[in-house]
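Of the protein chains in this complex, one is absent; all others appear in place.
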Amino acid sequence: MEKECTCSNRFADVDDLGPVDEIISKYGSEKGALIPLLQEAQDAYGYLDEKIMRELAQRAGYQLSQVFGVATFFSQFRLNPIGEYLIKVCHGTACHVAGATQITDEVSNQLGVKEGETTPDNKFTLESVMCLGACALAPIMVVGDDTHGKLKPTGIKKILKQYAGPTAAAEGDDA
Amino acid sequence: MTNGRLEVEEITVEIDGSKCTAPKGSTILDIAKANGVDIPTLCYDPRLSPYGACRLCLVEVEGARALLPACYAQADDGMVIRTTNEKLERIRKTLVELLMSDHPMECQGCSKSGRCELQKLAERYGITESESTSTFAGETHEYEMHRENPFVMRDYNKCIMCGRCIRICREVQGVGVYDFVNRGFKAIPGTPYDKPLQETPCEFCGQCISTCPTGAIKARPYEDTGRVAARDMLRNACAYFKMSEEDMMEALGLEGWVTRTTCAYCGCGCQLDIHVIDNKVVEITSPLMVGSGQGNLCVKGRFGYEFIGSDERLTKPLIRKDGVLVESTWEDALGLVAEKLGEAKKSSPDSVAVLSSARATNEDNYLIQKFARAVIGTNNVDHCARL
Partner (left out) sequence: MSGNGNGHKYKVVLGYGTCGIAAGATAVKDALEEAVEGGGYDVDLDIAGCMGLCFKEPVVEIFDREGGSVIYGDITAKKVPQLLDEHVGKGQVIEDWVVKRSEDPNACEGDFLENQLRVVLRNCGKINPESIDEYIGIGGYEGAKKALTSMTPEEVIDEVSASGIRGRGGAGFPTGTKWGFARKSPGDVKYLICNADEGDPGAFMDRSVLEGDPHSVMEGMILAGFAIGARHGLIYCRAEYPLALKRLDIAIEECHEKGFLGENIFGTDWSFDVKVKKGAGAFVCGEETAMMASIEGQRGMPRPRPPFPANSGLWGKPTNINNVETFAAIPWIIYEGGEKYAAIGTEKSKGTKVFCLAGKVRRTGLAEVPMGYTLRQVIFDVGGGIAGGKEFKAVQMGGPSGGCLPESKLDTQVDYDQITAAGAIIGSGGMIVADNRTCMVDLARYFLSFTQDESCGKCTPCRIGTKRMLEILERICEGKGEPEDIDKLQNLAADISAASLCALGGTAPNPVLTTLRYFKDEYEDHIFNHKCAAGSCPALITLRIDPETCTGCGACVKVCPTDAITGEKKEPHLIDSELCIRCKMCLSRCPSESIISE
């Protein structure tokens, strides 16, 4: 499936405060809306940059320390940019028992990155996450918006290739 | 309303077998303290809202489905409370052991020694240094010390996550420099992006220092000067010999101790405890819940004392002769001033302006404006507060 490399234009640039304007006008001074504010900002920019957090804090009337405290508490928030595709390998109980560790190791090997890291071509970021609630299909991983279940380490390379597009994933490995 | 006093509803509870009355709305800890019952705490500070996180103050309440934190739980009329028994003491000991398992064992070299709330609890539960490192040996934090500004130093390795620094900065100061960062074992009460305090709204009031129960937050001016070494040694000696600091001072023949006075920087009237060793001021603190300040200080009260022992301080009046300031006597200096002011009074009183200061007492300020108006004959009087 041909996919245009959109790594740079999927998210807004942090110098473009347009999305911040929209978010602030949507939530305005709504009580307790800090988390939705950050969620929408992350959806727009791909991650929470310091500049964006300062803008949101100032305009919505929060202390930066509060905003930062909330942003670092919840796993969903990223303070660093990610690649085009975020790979989340589930390490819930059922997946753990079904061999999630081997899946993470295999993805790690295939892409040449460790957990939390992004591939040099900015295509993939690898994360281990907690239970995604699809336990009957253990072990599972989510790539972007797609869920892949009943994984075997042998099938990982094929799945990753689906997303490779013009810049293919690590070619060097065999098997 | 009788006698102009507000009627407050009273409740009666039973603590450790004794009946106590207290105003409705009191917490169990409030009542215990008012009745001399000692419940250990760490995250409690009377100036701050209760937090209920350290779990040291857990007590048994009849009918409750779990242990309740005394600092947080509101007492109800008829409550039956036990503040100590074997189970509670065992839990408290475990909690202190857990805290110490992630705490650097540096009491010898730590200036908080003797005043550290964690150290006091360790002594209370008979936990020795060697025991604490072996019972729950495990991962400890290794944070870098924060010494980026001249006032506040932070050592998160000693932090016990009581959150008092966060609460005092937010609730009392209204600034909110700190908040918890990260989650779980990795959480600390830090600044955004771990920025140095000078890059945050911090006003360097040092309130976080005043509330921190351990040596995690300390005041740099009190740590970095040579004379502090004497104070540290004194403290450690007292802890080792189990003597009070007064007795130790006497034994060592050192003069001076703690003098209580009122801060002269403004009209609030906060109380200061000036700690003196060998005739040198080594620290300023404020007694908790005393007077108008209630134990709070600002940057001036807390740090603005260095002028007292400064080498740059004048000890003799100086008169300018041939463009150079030369030491003189009070007689000569005052004579010169009286002469010049006398001339001005005759020829042009309004060429004189008198500036006064909040650091002077009300009485002095009254006199000085009288001097300006009645003696010199000018209305050019002003005060530093307006500048």
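Which chain is which? They are A and B, in the order written, and residues in each are numbered from 1.
Here is the rule we go by: contacts are C-beta pairs under 8 Å (C-beta built on N, C-alpha and C of every residue); 3 or more make two chains touch, one makes a residue touch a chain.
Quick caveat, the model's predicted, so the values are computed rather than measured.
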| item | value |
| --- | --- |
| Among the chains presented, those that the missing one touches | A, B |
| Touch criterion as defined above, residue of B:87, B:260, B:320 or B:340 at the omitted chain | B:87 |
| Per the touch definition above, residue among B:99, B:216 or B:249 touching the missing chain | B:99 |
| Residue ranges of chain B at the interface with the undisplayed chain | 52-55, 58, 66-69, 72-74, 87, 90-91, 94-95, 98-99, 101-102, 136, 138-139, 160-161, 163, 179-180, 182-187 |
| Positions on chain A contacted by the hidden chain, ascending | 31-36, 38-39, 66, 69-70, 73-77, 91-99, 102, 105-106, 109, 129-138, 140, 145, 147-150, 152-154, 174-175 |
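FYI, only the chains that are shown with their structure count from here on.
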| item | value |
| --- | --- |
| Distance from the mean Cα position of chain B to that of chain A, given in whole angstrom | 45 |
| For the chain B and chain A complex, residues of the former touching the latter | 170, 176-183, 191-193, 200-201 |
| Interfacial residue positions of chain A with respect to chain B in the complex | 50, 53, 63-69, 72-73 |
